[in-house]
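Have a look at the structure below, then the notes.
Of the protein chains in this complex, all but one are displayed in their positions.
Naming follows writing order (A, B and C), and every chain is counted from residue 1.
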């Protein structure tokens, strides 16, 4: 292994730059050359590849987004795409690849490895929905962004509009909703993994009011329904004039938190170690507070699950 | 003048607490007693009144919201409401009143003064839509909240979803949209005061793309239409998959900025000086960087206007 | 167990309120009554005790500091102090106690338990220097505060003053320095656990300059020496005009991060469960991403150690 490359793929997440920096610096420290691929697998296929030096990743650690740009490129699932990708890598005499992203990136990394090109996956997505790691890069930053919004809503104290709904990201995974809702003291947290009953929600809101709460906050993961839809349904249960906040892509931005930067740095460095051992088809992660690696194929079979105990705790603490 | 009271009314705004603190401390410094009225004019009519000391407003300067609570109470427009209010004030031997809020609060302040009870208005609203002052308390904080969201959206760099729409507060006034859009480099700013043409918007977006812009941001004041509605209309003009962020009441929260706290402190102190001179029916404000007071009746006749030059500047700078 | 109490002790840390809220709400949920003790062990001895309700801990989750106030009270190490404390607890018919703080609090908790009064310790300190837990409540928030300062320093780009020194908290433990330095890309991290050599530091700075770095940042834990002293020593090695930032107690403040709030919530709830099982003399913590409890006596014997691998990683990545 003399030359490795790195790309970021899928939805961008804060900390991707920190991970890229770690890959580049660790690799150069180990005597490798490093190449950056722009626009994910799309750029790989198109040969949008350039050499990275120590200084190429300077002043990047604290930047949101990804300076390598990201792209969704479903065509990489085809044999043709993968072969073209490997051709480009070989043309640049690259021997190993690091891919930062979510499930799609992992599929690409597994496919490349199966075709003989060792590739490592790093979990980078705000959704925290990837198996094989307790936390994904970007999740902690997104959480704190949502939390900041929750705290600000808590500040307002008008008496008429008492119920606030915040729609947060999470199509299949409720982690952002659950953690931000717990941290922000939301009265109800609606996630894709748990069915809910509007009667119960209304019951909780009413109980809160009875004991003097000035306002109630409901966090809804977009995967369940939109914030507006939730407000409409809630309105049918009484004279609720719920105000809706939809954070959208704001959740993807921001300077990464300390946690995300440290996690990204550790995972980036570990990826390089694995490539140096000529191992591929692995995804790095943090499990039980330790940096680990797992077979990507097995990870893709696992399903990320919600922490049920945490969900129950959130309910107990917001009474 | 031996005893004055203070209330906050209408939608709450960051800095209301700072203004209340200034009124209380300045008044006590001048030898007055101060009473706080909870829930605005509603609390006034109901006699929800308590004495405030120096320490009552300690640790409040940096808190969002209003610890006196706010309420909308249209009934105060009636003679009956106003007479009841004055009765309560007299019962507590209060000689002057300070009201923090928007237009509604000003109407109340004017009515009370006309009935012989000297009342001063302080402009507290995030919308910056009150005449007689260049800036209202809370506007600067709201601006920076919107700006933070704009900056975060700017961080994301995916290549597919290029257009972002942020719906911000402002039913009749576009100041939040204009200032945040200018400060955040938005490609288009849609405000109630200026008609717009979807063709022009699309034209701007296309030009930006042609010269290599990765994404475009459009700020829409809620008074024009909702962010979702705007996205729908935009979609009819091409294959735009605009992502929508609706900040909602998040804009009302947060610890007030330095600017808002200093402004609130100065306006609060000035209000007390006016009451000490036994003057009422005035609204304090900042004009041309000087603390001023104006006749409320005249202010209510004036219409807040958008700064046309600033609007044009925003357009020039985001090309 | 029908009635429990809670106090916060030692230096305050962001998230103490979140932990207190969790103890109160979980306990009430389980049918217990809860009392709050002001000013730590000092207030315990003095009987500064009041009942807490669900609403007593409302609107607290996001507040820094501790609404129960904290105090250092070394006199609680004496038999007299402890007996007086137990007397007060019995007077209020309290059967169990939760103590949030650092080492000193743990000693108190152990002593009370040995005298027959079951007491649980929760690790609350920004220093992350308590054994039995991978993270203490407040550490993550303090980290992000330091990081924000590091990022801001990174923004400045004057050419003359190239070296910046940030003195951070940590008398015996270098965790704040190490994690913030790694996350902030500091060129050198000086911690109490690792000896350092000024020649090596200077060497690193020079290498950075040679490859074009505009400025260098050195993070120094206060336990090694003050930032000013470090600057003085550095100046003897060349024409360095290092600028010093001393964050001081700023590191103790701020609204707790999501991580700290979730950790505090989990640890608070777990404490109540342990008391319900009539167990005392234990400290709760998070280890390997799981909520655990350990015998306090054993924890106090263990020494918190620096993560050597992380320290080395920081050095590799900031080349």
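Please note the rule applied: a contact is a pair of C-beta atoms (placed from the backbone, for glycine too) under 8 Å apart; a residue touches a chain by one contact, two chains touch by 3 or more.
Everything numeric here is computed off the predicted structure, so don't read it as measured data.
Kindly name the visible chains that come into contact with the excluded chain.
Visible chains that the missing one touches: B, C.
Which residue, C:244, C:269 or C:296, contacts the hidden chain when the whole complex is considered?
Of all options in C:244, C:269 or C:296, contact with the hidden chain holds for C:244.
Would you write out the residues of chain B that touch the absent chain, in ascending order?
Touching the missing chain: residues 21-22, 25-26, 28-29, 54-55, 58-59, 61-62, 134, 140, 143-144, 147, 151, 154, 179-180, 182-185, 211-213, 255, 257-259, 261-262, 265-266, 269, 287-290, 310, 313, 316-319.
Even though one chain is hidden, which residues of chain C still touch it in the full complex?
With respect to the unshown chain, the touching residues of chain C are 11-12, 14, 39, 42, 63-66, 69-72, 145, 149, 151-161, 164, 214, 227-228, 243-254.
Methods note: only the chains that are shown with their structure count from here on.
Connecting every touching chain pair, does the picture come out as line, ring, star, complete or other?
Shape of the chain contacts: a line, open at both ends.
How would the chain A/chain B interface be labelled, same or different, where same requires over half of its residue numbers to be shared?
Looking at both copies, the contact residues mostly coincide.
If you average the Cα atoms of chain A and of chain C to get two centres, how far apart are those centres in Å?
From the centre of chain A to the centre of chain C is 28 Å.
Rounded to the nearest whole Å, what is the centre-to-centre distance of chain B and chain C, using the mean of the C-alpha atoms as each centre?
The mean C-alpha positions of chain B and chain C differ by 39 Å.
Rounded to a whole Å, what is the gap between the Cα centroids of chain A and chain B?
36
At least two other chains touched by the same residue of chain C: list those residues.
none
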